[in-house]
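Shown below is the structure under consideration.
Only one protein chain is missing from this complex, and each of the others stays in its spot.
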Amino acid sequence: MAFFDWPQDRLISYLPEREEQPDFDDFWQATLDEAASHPLNATFTPWSGGLDTVDVFDVEFSGFHGQRVKAWLLLPRHRSGKLPGLVQYIGYGGGRGIPYERLAYSAAGYAHLVMDNRGQGGGGKTTADTHDREVSGTAPASPGYLTRGIDDPANHYYRRLITDAVRAVDALAAHPDVDSTRIGVVGGSQGGGLALAVGGLREDLRAVVADVPFLCHYRRASQVTDAGPYWEVARYLAGNRFEVENVIRTLSYFDGVNFASRATAPGWLSVGLMDKICPPSTVYAAFNHYAADKDLAVFPYNGHEGGGDYGLPRKLAALESSLR
Amino acid sequence: MAFFDWPQDRLISYLPEREEQPDFDDFWQATLDEAASHPLNATFTPWSGGLDTVDVFDVEFSGFHGQRVKAWLLLPRHRSGKLPGLVQYIGYGGGRGIPYERLAYSAAGYAHLVMDNRGQGGGGKTTADTHDREVSGTAPASPGYLTRGIDDPANHYYRRLITDAVRAVDALAAHPDVDSTRIGVVGGSQGGGLALAVGGLREDLRAVVADVPFLCHYRRASQVTDAGPYWEVARYLAGNRFEVENVIRTLSYFDGVNFASRATAPGWLSVGLMDKICPPSTVYAAFNHYAADKDLAVFPYNGHEGGGDYGLPRKLAALESSLR
Amino acid sequence: MAFFDWPQDRLISYLPEREEQPDFDDFWQATLDEAASHPLNATFTPWSGGLDTVDVFDVEFSGFHGQRVKAWLLLPRHRSGKLPGLVQYIGYGGGRGIPYERLAYSAAGYAHLVMDNRGQGGGGKTTADTHDREVSGTAPASPGYLTRGIDDPANHYYRRLITDAVRAVDALAAHPDVDSTRIGVVGGSQGGGLALAVGGLREDLRAVVADVPFLCHYRRASQVTDAGPYWEVARYLAGNRFEVENVIRTLSYFDGVNFASRATAPGWLSVGLMDKICPPSTVYAAFNHYAADKDLAVFPYNGHEGGGDYGLPRKLAALESSLR
Amino acid sequence: MAFFDWPQDRLISYLPEREEQPDFDDFWQATLDEAASHPLNATFTPWSGGLDTVDVFDVEFSGFHGQRVKAWLLLPRHRSGKLPGLVQYIGYGGGRGIPYERLAYSAAGYAHLVMDNRGQGGGGKTTADTHDREVSGTAPASPGYLTRGIDDPANHYYRRLITDAVRAVDALAAHPDVDSTRIGVVGGSQGGGLALAVGGLREDLRAVVADVPFLCHYRRASQVTDAGPYWEVARYLAGNRFEVENVIRTLSYFDGVNFASRATAPGWLSVGLMDKICPPSTVYAAFNHYAADKDLAVFPYNGHEGGGDYGLPRKLAALESSLR
Amino acid sequence: MAFFDWPQDRLISYLPEREEQPDFDDFWQATLDEAASHPLNATFTPWSGGLDTVDVFDVEFSGFHGQRVKAWLLLPRHRSGKLPGLVQYIGYGGGRGIPYERLAYSAAGYAHLVMDNRGQGGGGKTTADTHDREVSGTAPASPGYLTRGIDDPANHYYRRLITDAVRAVDALAAHPDVDSTRIGVVGGSQGGGLALAVGGLREDLRAVVADVPFLCHYRRASQVTDAGPYWEVARYLAGNRFEVENVIRTLSYFDGVNFASRATAPGWLSVGLMDKICPPSTVYAAFNHYAADKDLAVFPYNGHEGGGDYGLPRKLAALESSLR
Partner (left out) sequence: MAFFDWPQDRLISYLPEREEQPDFDDFWQATLDEAASHPLNATFTPWSGGLDTVDVFDVEFSGFHGQRVKAWLLLPRHRSGKLPGLVQYIGYGGGRGIPYERLAYSAAGYAHLVMDNRGQGGGGKTTADTHDREVSGTAPASPGYLTRGIDDPANHYYRRLITDAVRAVDALAAHPDVDSTRIGVVGGSQGGGLALAVGGLREDLRAVVADVPFLCHYRRASQVTDAGPYWEVARYLAGNRFEVENVIRTLSYFDGVNFASRATAPGWLSVGLMDKICPPSTVYAAFNHYAADKDLAVFPYNGHEGGGDYGLPRKLAALESSLR
């Protein structure tokens, strides 16, 4: 894709003013309180898929508005003592899929919970099993998830998904073999955006890993790329020409830049300088606002694949330092 | 696009066996009865957009489950006596838009109701103003509308939209200047599919105009084209490999081929032989099963635009013969 | 398309030096004088297309070199007194089409003349019925119309089309129900470019509406985009490498920037900041040089569709203020 | 492009019924008679381009309606006696270009005339220098040349270009160093179509070489491919929906299938089985109707490039056998 | 991609005549004998990547001509007794990559060897670490690997890679924890083609799993698709027009159809009916010629991803039945 965003020297110092409403914290406090008013009721049902070295559980817990959310939990079969835990969030359009795809973290000794994406997972990649129930009906939206409920923060899809993501940490902590004081969140793309969000909304995490994070700096994102889901915002605004500022305002409640500024756990982010899905300037905006210890892995010739599995040794080392 | 489907001589005689469940009629009877149990409550609010020759009303009525649906009603300002009426349905991804776009039918002397598409209209074309409220939450679906609730006919999006479409005829008939014995339904693409559906579900219509209709013969459609919304089914099934027959079964409740076989009003259909969005074999399947008087306009060098406005004289003549 | 041109703050103040030959005014004076030497001979033949609220006339008048040009005239059927008038010009590759497509202006109370595009209209969109007769034969040209006769301003296609456009105002004024002192010109894309040209060549107009105008600032246009008809210039110059300055010189006689600098009527322009067909910098160049009262509607997330029908209320209000 | 047309065994025996009007021969007789009524007036002006082994002349002669047509003539500098001659026609969108590009035939000992394409040559490839003057004005046409004047055979562009091509043979024969009894015509794509046409209109040729010929079997061509200039017909008919048969009728006067059926000189044709520009079934249709001795070079894995320069040894051998 | 190949009923019975040279078996016997003349010298060096449940070894062994080939070996850390073994081959353009990506087979209890692809792995996906040393120098070839040495079976790239693949089974068997009587081969795409090849060249295997196999039925493959590596053959033959039969002859020595006809172990194959990379007719050709017990998983709406990880339960069950 070549370099389509700013040159790297400009990216390094890019610290845009945050767009944030005064009731940002109140909005989230109220949302999470409502969710917490429902019993978590995390259930762990053994799943049999022919694997010998790992115990897999089909998980369900109560997320946004108490709606039931699915997940997988993978534990190394030969374990002793309480394990440190990782909650992983999944990319846009996918879901928790099938456990074979994500065996590395449990093989590395973690209790590994893979949260499903409500309503996503019908696009031909990994599948999902969780229904999405909206607060009110669906306002007209661009195909995809990013503009669902974009007329109002209370109705927006990511209010529900981020709340699920916050509660997923509780679900992992609810398993008896997990040490709830040593939990981190990880994810790439949308999963990275969710990790940043949870990192800004919970103070009990020990690590935040956000690879090529999505859900950051929507105003610029929707103007600088015509690829991937940010484009859904542009497409929506092409039809709804007079709602630009209201839409940007809604999205500000779900902006990783704002979550990053509230971070308390150490953060490991990554960016691909040729990433048209999550353009580098949007990642740098979040990174430069990240309020805790932080590190950024820069992949100059990569697009949205970022470091791929080749970035894993560095991530495992970082997690080791924080969680063991 | 060249000819990518079968040659025309094969199309002309293409009469595939219908795929239809035994409870097809019961399903629709129950669905429409439920809708009818809610008061229609059609309201007509004058809209002021600077037009001198036409009266425009912002309409609301109760559709599926009694949910409120929006529409426009356009009446020629200088009118006398009760007018024949037309209900128009809109294409995929759009909505009722803004009245300037659709002035021809009222200019030709009809009471013209343009029904909104619930939840659609965020894709940069015409906009919509109607919320979609699902029966249960959203099951995982491919972006778009065609796979929403594809796990079960009771949940499927088109159960709701087709019910709205049936009720829209009642809404038009509710206006005091409309002659409820002379109503036809018209539409292109998704609008054509809805016209076919309403034509199969109501016995009181006088005309069905379905240009390049969508929502027909899903099994073949999902295999013969990789363009447009039929492809959403293929994309969904790429991820959900073991649900093929269940998905085709769900879709059979919303298949224009099955509705066409129940038609009682005269039907005018059209087809573009280079149409990759609604491939000609799927249109011929519906046309050849159409059970009432019928006519097909064939545009050999056209794609999904079909006859465009150039097909209007023929349509107006047909409507004239039936409705005046 | 994302933002591919300059950022908006640079656009707002972009006022490039005009490229204009000293004989620009003489060239046009002579051209229009020649056209005026032929009798206008505007004829209005009733057209019957099944419309009840509007009178439609098939129009012919003498344009460039006295060649006959086609148009439609639409008048509200129920009218009294002389009507204000609008001449509309059509986009690149299309023609006057069929009257059903353009019913809004007459519905709003205007006498509405839609001028045909000579020689265009064979590209699958709206059709045309007017022949183009060149002064001398066709010099080699890039497919399309923009490079026809690009070797010499006297031979250039737009010399003929702009002259037709100037004469179309006379044709509208020639109808007995039209108030020739209250005429405006409107159009989008090529139609907007023609409106700007006529606005610079006539002093008797009351309004100029130019949506996403084409035919502006050719030097930059041919370098900043590889989409749409500006690219025909680049393609021509790719083959004719040593004619760059001569080509730019020819085009300067037909540049909306130069016409805008001669404007006397109030102008309403619009621009889509993601418009690759008519890039924003070329529109701002014309707008910033516009010499009369002016207003610019900016659509940040739109491409060449600009405001579409959603921009119409604002246009109707502007026209109302000037023409009623 | 893979095999997109019929399998080769079907191609080999493909002999579609010719579509030809009864006055085909009269039409051409009258056209050529009119051209012959103008003095040929072939002029040969030396061109100096730094070449030592070849004499190049800038040629002009009277073609259709006596309009002046340009060409290059290349003769080997060291020559003795009268030379056999070749007239070469150029592909769609190009022109005679610059002599450096086509040195092979004169190097092989032929007097080689390269005819220019009137009005073409502005598309960024080879350039042209010949104006095109139409009989009447340009009717609306699809961008390109194939639909210019498609409303009437008398106005059609190829009536003019084919007439030029017929007269170019006379122009070559007019040079004192050329043996007018030993002349062949050659060309690829549009040039091949012109060679077939001239081969059907003149009885004094000794060889016809038509590589991957264009201008053949328009009905199928316009339906089987969406690439290249045949698509201009489809695009025209997309807009002009009700003119299909009239357009096919016009084109029948310029169809290589009809010219091939009148061939008297031996013909060497070639076809690429993956050619989307000139699909194999259209070439086989012409070849199978070719009425004289003939040979077809089949390139199974080639597209429109066909044999390229690698086909030249076989062509030179064929020409040698006929012309020396 | 829609269905671009034959309909499924034709595919099911498609049994093309095999193209095979008389010395096919001699060619391979000599090739493998030469390789066997070099000591295997399999080395297993522990690799430390932070994994707790699996022992990973960096493997090297002697493949074609004794050249050193890399691989990974993964063993479940908690093991007892000799394990059944699987050799996995990797897709086109990739290499053995990094062990995190392929943890499922060892987690299921197998000794799992992942063979590297010599010379591949520079294309941005998984990486490789093995050099490719050609017998003689590289003949001109299309970019990619499929045409390297296509002038002669002795020089062809796949002679070397298939020999490596045969030897990789010996390398796995050489590990003391592996039961050499219970070994299977698995792979997808190129990996599936290699599995078929090894299955035809070794008689001591217990299972062959070939997902969406590449390297089958080259003649049809190169004609039916313009995607993926088969297209390299077509591209090569576009330039080397007169070598078609020689190229097909070379490739016949490496054709999965011929290997399948020699199969002795049970085979599990899979096919995506919308797979343009490895078209269904080429997979059916191999499957229908497969000479031992066999099963085919058909994914009608999938392309080259085939069953993905969702096909794994069925594969694990099949392997379980054969290897445990």
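Read from first to last, the chains carry the letters A, B, C, D and E; within each, the first residue is number 1.
As a convention for this text, a residue touches a chain if its C-beta (ideal position, glycine included) is under 8 Å from a C-beta of that chain, and two chains touch if they have at least 3 such contacts.
Keep in mind it's a predicted model, so treat the numbers as computed, not measured.
Although it is left out of the displayed model, the omitted chain contacts the following shown chains in the full complex: A, C, D, E. Within the full complex, the residue among C:32, C:154, C:174 or C:238 touching the omitted chain is C:238.
Note that of E:53, E:88, E:106 or E:142, the residue touching the chain absent from this view is E:142. Across the entire complex, the residue among E:18, E:77, E:125 or E:249 in touch with the chain not shown is E:125. Summarising the interface, subunit A meets the missing chain with residues 1-3, 274, 299-303, 305, 307, 310-311. The missing chain lies against subunit E, touching residues 67, 93, 95, 118-134, 136-145, 147, 235-236, 238-240.
Touching residues on subunit D toward the chain that is not drawn are 49-54, 76-78, 97-98, 100-101, 103-104, 106-109, 127, 309-310, 312-313, 316-317, 320.
One rule holds in what follows: only the chains that are shown with their structure count from here on.
The greatest centre-to-centre gap from subunit E, using C-alpha centroids, is found for C. Separating the CA-averaged centres of subunit A and subunit B is a span of 39 Å.
If you average the Cα atoms of subunit C and of subunit E, the two centres end up 63 Å apart. Per-chain Cα centroids separate subunit B from subunit E by 50 Å. Among the residues of subunit D, those touching two or more other chains are numbered 238.
In terms of which chains touch, the assembly is arranged in some other way, matching none of the line, ring, star or all-to-all patterns. Interface note: chains touch in the pairs A-B, A-C, A-E, B-C, B-D, B-E, C-D, D-E.
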